[in-house]
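Let me give you the structure first, and then I'll get to my questions.
Note that this complex is displayed minus one protein chain, with the remaining chains in position.
Now for subunit A:
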């Protein structure tokens, strides 16, 4: 009583003060462009400011075009400007050409001129296979274009494309052979700038201050910026991660919307409660921009650079009135400005021309998405935190009780002993192996979290080893960097070093990770890295990595290397026999090779449900196919309506996981009354039903890079109506899904593209393509349609988890187009091992035409020595668009007659329209066969 009352008032008073701002984004905590000197400088440059010209153009011994970029000597010194402080040393320019129409441009300082330091080039992103696809240039042809004074050097790129280096003014572009139309270019607006490293002179103040943090910047300014133009583009997209629309809005020039006056930032950050409409940078960065236009198709530009990047998209007419424009003005194009704090120019031009070509070209550089295990493509149940073993068993058995399948149960940070990863809280999880085995007996898996911050505790073996071996990232004064994260004082493993990655990978062996079993997989969170007391909640830019590389040079790739090390650890623990599953929050080009990502800490709001679609589509466009958003929203408590809609949409996310903050109310599917339980069960069932289709799509991504979920324009590249549509998406080429994004929606308007019709998944009703339709918003699912002309494989039986479905028979849904034809594929393997890489898989091609369904082998002949066999049969074939319904069909070569009856499109209680259904053909899925409609 003595002293407490006032203390309470004091606290209450402060809490009152604070509460309004608790749920808002901490904008002040992060730098804007004006507070970021390199960005401010680059943004203020005027078009044509670049005074570099290309000289000494030749072909190198490596078959590359090489040249020097030198400062143009002002011939007629009419300019009143004082001589600008110049980076007078020549820069080295290299153009290399690779198969499939890929041009690579590198610009760096000339090492023979002894710069103070070698600038950082990001290792381990470009796959070796790509390097082997280099074309050795034979010759350079010179020509004059656009009344230039100087020459342009032209090189072969592809049968249809050429690469051009324009000497003066300096410009690099790709053009169509023959008509000379530009596809994409760099420095067409003369904004190129390259700050070369200098020795620090007396009086140079290179330090940068932000809030309480000081960046020592020992190497001074070293930024690079340039403009990139996409010709014939109606939209540009890509450069994740931002919570914004698929078609990027302009951030500079005319037509800039409120909240979009900052450039798109690429700087991996742990942003607390991010906004749903903002160019602000989130957890991952992929400096790869995708353009698409009706006129020409798609192209792509990728800058391999791991430093902070800022990218402006200019609104049309941004440079009106500027007299130094070098490009033809009549071109429909989108200009962009790329700015990076450090590194080199290492840029890739992808010519397309179809969207799927661009993604194939990009993933040939950075790698194709890994093939996930089957279980990982099913439903995941997560929460911060499933508190103890009892809680785990309780949740597990509730799923069974409600007949809701799930495959993976996740444990967040609280499962550890004091946030020491690889350990277990002995009170809450006394028998982790037994727990995992109990779930594994039902075919279920578990995931535990392992973050890169290591508790600085001498009794913690990881810390002991890491500090003894010098495995931590160092601060500017070369001591182990000490930051604050979940465990308190923490250090960060320097995973940039391959040896340290290897050491880290060993920590996942069953012997090292005590309490882990083969059914346990891993989640990497906080790997931006998140440092609670660091500048902008991350690591200081002057922290030092392996090889003396500054953190500023590789910041955006740190999480990628951590993800890589963890993923390699899971491969190692099973001697390369088991595909890893690692979810990461941070990402970088190449992440697709190591696992899944999710969109981080979203919020239980309709706007966040809505923005999840463009976010995931963008990830898919930039190579990361296996992605999802937290179903339900991480922060806050979703209304049942929102939660149900989120499940219905989330069931089509490539990565389908529900997750929630520890302060939220429990929200397992059965907690919102019987009706909502039923709706959520149905949503999850939908995912399980389509698992064979999803798995086939994951394989397609694995082979070609084409993402599992796609913008409509990827499938309908000529349909302009789809270009700005990011509320609907395609799952593969066969399903169109439209979310419901408002509370208690009565109607949903859906644009169905193309000239073929669409079949409503709920009732099989047909709708014309190329039109917008208004649908009643039914509560039992979001609108979803099968495209006429496709065949989709399903499994209609439900089990506890995907594991028990492996022997279940298939259903094929044939949606006939106007010429009564349809096609589809099915990929099957053991769902677990790497044997598929040696041919141990089944790949079927189904084609329906002339009243005959044919199943043929789609696997290339001689695809490795391994075989995968499977006894599964087809139990049902549904024919949509066939009327009047025939009575029977003949199976060949068995020469066996089967009946055709009328049946529903999906089996659910109650009456529903029925369709011609071939009942129990019982043909083996692995065999060649034909079924002829009689």
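Note that a contact is a pair of C-beta atoms (placed from the backbone, for glycine too) under 8 Å apart; a residue touches a chain by one contact, two chains touch by 3 or more; residues count from 1.
In the analysis below, contacts and distances are computed from a predicted model.
Q: What name does the UniProt record list for the absent chain among "glutathione transferase", "Glucosidase 2 subunit beta", "Phosphatidylinositol N-acetylglucosaminyltransferase subunit C" or "Cytosolic Fe-S cluster assembling factor CFD1"?
A: Cross-referencing UniProt, the chain left out corresponds to "Glucosidase 2 subunit beta".
Q: Among the options A:666, A:771, A:867 or A:887, which residue touches the chain absent from this view?
A: Checking the options A:666, A:771, A:867 or A:887, the one contacting the hidden chain is A:666.
Q: Who touches the missing chain here, A:191, A:537, A:691 or A:737?
A: A:537
Q: Touching the absent chain in the whole complex: find that residue among A:95, A:439 or A:485.
A: A:485
Q: Using the touch definition from the top, which of A:510, A:798 or A:929 touches the missing chain?
A: Touching the chain that is not displayed is residue A:798.
Q: Mind pulling the subunit A residues that touch the left-out chain?
A: 1-18, 21-22, 26, 28, 211-212, 272, 387, 391, 403, 405, 441-443, 483-486, 488-489, 531-533, 537, 601, 661-666, 685, 796-800, 804, 807-808, 873, 875-876, 903-904, 907-912, 919-920, 922
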